[in-house]
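With one protein chain withheld, the remaining protein chains of the complex are depicted in position.
Chain naming follows the written order as A, B and C, and within any one chain the residues start at number 1.
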């Protein structure tokens, strides 16, 4: 097990020589080994956002509905009736690469704690996953050998089991997400988990210590040597000696967290509690530093009072242990007993380990001697911020210049549609989501598989919230800025397709090393694109997470900005499903994409080994489409909707046909006949298929015209066949064949 | 019975369906009381519900530790006196561990957790919970468990069948009990059983999750509603000496 | 004094063991064709205090009967030994 020796060199703590000098400056003296460890963890990329904080400052975080923006444990937005939706997405990529079950499970546990720490009752989880190819022949690049594929299958199985194991046990439904496969994720899977909670405005609890003399209570699991160095570990790339450098694996205990959650929620309304902070990366050190820095005061604790799981822990280990399921509470002096009584009822022990002090330092004692005394701000806020060199990958220009005309001009065949439907990035996700309890709490109106976004009712109101967690596929390889923007647009459209209005987003930025100019360029571009799209759509970003150094000796992952979108549906009786009804007219809304470049970064292009081209997206048009969908939904004019994403129009139509168990007779406009494959399989964003009752089509056309959104009538629903005419070609497939092709196991 | 039925919903550490049952009790006009597992006082209820969840994290065996909670003494007494008891999911597992119902629920044969809507064939429609259904009909309820594989030795199974105590079986959409429709490998596709007197029902599915059309179905409501009619025909709990 | 018991909880013969079957399948697909059968059970290592060997042994039997094994489908056997300092480090 990785145990640090007191004589550990600076490198071992992940600090550079320059950073070490900054530490000395901040303290006005040399740090002792314990303090050095604290800085090493707190100034890690994972905790300090050294390479991203400056960029994140450019994102729009204001909005009429924003109650709590970035900076707290999670963001909070007003959803009416004095209620707030509290949500955030978090990554657990590196721990999952090492131990998939526990890595994913503790990721779920961590994001859930972020939500109930805010005083909100978690009502939903979503997860966004990326893995390398599960079979060598799924990888056209030929980079995936049998061993790598086996490892990827092991990682997928472990991660899904870990998410299910934790979420099902604690009783929070997992209602949606996405999963994607690409060779660049081999050995470096992505595990992003989003949690959404509901709180009354007056229940929202912040993590700001205040009032010298107030008590610091440590609650939950006892402390062991779990995950020491976890924070710095998450910030180092996974080179081959990870087996050796691996810290002790953290084991999640959802059963304990359930008790912790219920007790904290019971206390969230209480005036006895000043602040709550969960213990995550960098453990007690981070919790103490952040609550005191946020509150502009200090904290003094006696480490001898911290309950231990095993004998012989050093002060260093107690301060940096990442043992799971622990919380720090700031409790009004004199009211400790009343708070402790609540925890006792839930069979938990809350121990007073120290007090808030006026002096703005984190001071810890052990056997009556001071083991560390560090300004909280220095730990929490004063890490250096870097803006390293940024440069597009050298081959970028050449790849974008590549023409896709030849592939795009190929006839769009039924065989290709079936191939795409059954491909790992498109086939049914049911084998995954049926392993998650997606109904607990009986709020799930639309669950996984049933729509682009999950829809959950808010009991006691007419409202529902729509939730989506989506990433940009391969766009990042050709245009990271577009990838950031497209992910925001897809999230907004997923939510809008269910009839809801997108009101806020959270995000998780999964990228390679920022010390590599291409890596940092991808990060800057993606953040810029996200910001542009959010401003254009008028959606604030209220929380997020950054995971860098996602690379293996084979190179970095695809730039993967994952967007969690929350939408509000005022009248849930107006919810829009993904299916169509007999005789419905099928309309395509949004900027037409019949040109060859629509195939850029598409699944079809990748499967054919065409990794180039110039992807694009008309943000203005997409914004108008989102608004239009809101109007159509509110007016009850559409009976079904689904956004065009991976696999293009053809796959989107097939998905709707399968969902409706009904075919349709359609023909593409003549403008599509020059590049049939681009027309049917192109994945350019900002397009939606809607099903409209004949009686309503006039109103839809008028509304679309008024909103300046292009609307194209493709045909009508009915029969057992999906028929698509394109020029003189005609593609025709029975529902059962579509469903069979789509329903292949992983 | 004039007043609203009083239902005690038992809460173990790790239980998570109690709030959902309370919500549905509200729809039914029942008075639901959550009873923490360390209490022996069920509060003179007309019926007792053991909800779903992961009592004690399902560690060791589902329900193995829960059965020793003080509240179980009262539940046993209530059941023995003929009171209406419903154990769903984890509640069913606890009832078998406690020996109130025979058999045991083992890990699903495919080793995965399974959450889905599941058709069930009603084998017998009697007693406090099922009288509102009709024997032979097919209903749909959500299942959500990793350890629902019903097991008992052949003798016990034969006795259960002979006494007509297998009340619910996993079936396909048209109500045929076929291996493919069995979601967890339960012997004889058993999804629910009752005790000798028929007053205690244990089932893996979640009736409380099928009580409103907007969340997917109302067959669960039909099951719970059965209690109202049954209670009318019963002497009050007090008269039964509870 | 302190005792260390290793309790083996086994599925009764004849009861289907999908976990064991899956592990056996996994081993065979890794090339261990010689694997005929795998049965999965639980290993519980108990550290506890008891007066003497007899009392300790009786206690373990009682723990198995009441909680650790369910007679409907499981059996339990155990090894018992005094817990020497050495052993403490092992599991501390």
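Following the convention adopted for this analysis, contacts are C-beta pairs under 8 Å (C-beta built on N, C-alpha and C of every residue); 3 or more make two chains touch, one makes a residue touch a chain.
The shown structure was predicted, so the numbers you read here are calculated from the model rather than taken from an experiment.
Considering the entire complex, the omitted chain makes contact with A, B, C.
Residue A:102 is the one among A:44, A:61 or A:102 that touches the chain missing from this view.
Across the entire complex, the residue among B:5, B:57 or B:83 in touch with the chain not shown is B:57. The chain not shown here is touched by just one of A:27, A:140, A:210 or A:251, and that residue is A:251.
Residues of subunit C in touch with the missing chain: 2, 6, 8-10, 13, 20, 23, 26-27, 30, 32, 34-50, 59, 62-63, 66-68, 90-92. Touching residues on subunit B toward the chain that is not drawn are 56-57, 59-60, 64-65, 68. Subunit A residues in contact with the hidden partner, per the touch definition given at the top, are 1, 98-99, 102, 221, 224-226, 243, 246, 248-253, 255-256, 309-310, 323-324.
What we mean here is this: only the chains that are shown with their structure count from here on.
Between subunit A and subunit C, the centres computed from C-alpha atoms are 41 Å apart. A separation of 37 Å divides the Cα centre of subunit A from that of subunit B. Among the residues of subunit B, none is found touching two or more other chains.
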